[in-house]
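For this depiction, one protein chain was excluded, whereas all remaining protein chains were kept in their positions.
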Amino acid sequence: MYDDNHRFPRLPWIILGLGIIFLAIGSYIGLFVAPPEALMGQVQRIMYVHVPTAWNALLALTFAFVCAVIFLFKSDWKWDARMEAAIEVGVVLGFLLCCQGSIWAKPTWGVWWDWDPRLTTTAVLVFAFLGILALRKFVEDPGRRAIWSAVATIIASVDVPIVYYSVRWWNSLHQLQSSPSTVSRQFWLPLRMNAFGILFLMTAFIMLRARVASMRLAQELVPPPAVGEGV
Amino acid sequence: MNGMIPGGWGFVVAAYSVTAVVLIVYGASVIARLRNEITRRNHD
Partner (left out) sequence: MLTAALRKELLLQWRSRAQFMAVFVFGAAALLLFSFAVGPVAEMLRQFSAGFLWLGLLLSSTLTLAESFHAEMENRAMEGLLLLPANPRALYYGKAIANWLQLTLLGIALIPVMVVLYDAGTTRIPMLILVIALGTAGLSAPGTLYAAMTAQVRSKQTLLPLLLFPLIVPALLASVKATSLIILGDPMNQMRSWIVLLASFDAIYWSLCGLLFGNVVEE
C-alpha cells in the first residue's frame, strides 16, 4: 500500500510540527495576551482549547463515518485503516473534550458535570466508539472485522444527532441555564490558531495511525512462511 | 470586572495541562507503534 514502509514517513512529521507551532502560539495568546472576559474572568480562557477540540473531535468522527461508507462500497483496505485511525483519534479527542468540559463546569456551575447536551452527547459517543474499537480487537478475521466495524460506525454515527436532540429535550425540562460556549468576537485569533493547531495534530495522528493499521493489516493478509518445511 | 469566578487560573492551568498531556501521550504512543511496525518490517 505504501512504498516507503521501511522508513519513517516525512509528510506527517511536517504537519505535526506545524500543529505544535500553531497550538503553542494560539495557547500563548489565549493565556497571556487576550484579556479576561467580563463575566467569566480567567476561566473563559479554557474555551480557547475547548472549542477547537470540539470541532476536531467531530471532524475526526465524521471522517470515520465517511471512511466506513466508502469502505462498504469499495472494499479497499486503505479505507478500513483510515477508519480505524479516525475512530481512535476521535475517541481520544472526545475523551479530552469531556475532561476540559468538566474542568470548565466546576468553577462555572459548581458541579463537575452539568449535563450539557453537547458534552453529554460526546460522552455517549466516546463510549459508542470505544465499543467499536473493542469489537475490532475481538474479531480475528480481517474481512469481517472491517465490515462489521464499518457497519457499527455507520449505526453509531447516525445516532449522534438523535442522541443530541433527545438529551437536549431531556435536559431542557430541568436545566435553567444553557452552557455558553461563545467567545467574544474580538478574540477569534487564539481560537483560530488553536483550531488549526489541533487540526494539523489530528491530521498527522490519523495519517500515522492509519499507517500503523495498514502495516498490521498487510502482516495479517500475507500468510506466514511455512515453518519446518523439509524437516 | 475580572475574576468574577474565584480561583480561575487554577482551572485554566488544569485544562491546558490535561490537553497537553493527552495529546503528547497519545502522539507518543502512535509514533512508538509506528516505529515498532517499521522495525518489524525491516527485519522481515
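Going in written order, the chains are labelled A and B, and every chain counts its residues from 1.
The definition used in the following text is that a residue touches a chain if its C-beta (ideal position, glycine included) is under 8 Å from a C-beta of that chain, and two chains touch if they have at least 3 such contacts.
Being a predicted model, the structure only gives us computed values, none of them experimental.
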{"item": "Among the chains presented, those that the missing one touches", "value": "A"}
{"item": "Contact with the hidden chain (one of A:135, A:189 or A:218)", "value": "A:135"}
{"item": "Hidden partner interface residues of chain A, rising order", "value": "72, 124-125, 127-128, 130-132, 134-135, 138-139, 144, 147-148, 150-152, 154-156, 158-159, 162-163, 165-167, 169-170, 173"}
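Criterion: only the chains that are shown with their structure count from here on.
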{"item": "Residue ranges of chain A in contact with chain B within the complex", "value": "5-8, 16, 27, 31, 35-36, 38-43, 45-46, 49-50, 53, 89, 92, 95-96, 99-100, 103-104, 106-108, 198, 201, 205, 208-209, 211-212, 215-216, 219"}
{"item": "Chain A-facing residues of chain B, complex", "value": "1-9, 11-12, 14-16, 18-19, 22-23, 26-27, 30-31, 33-35, 37-38, 40-42"}
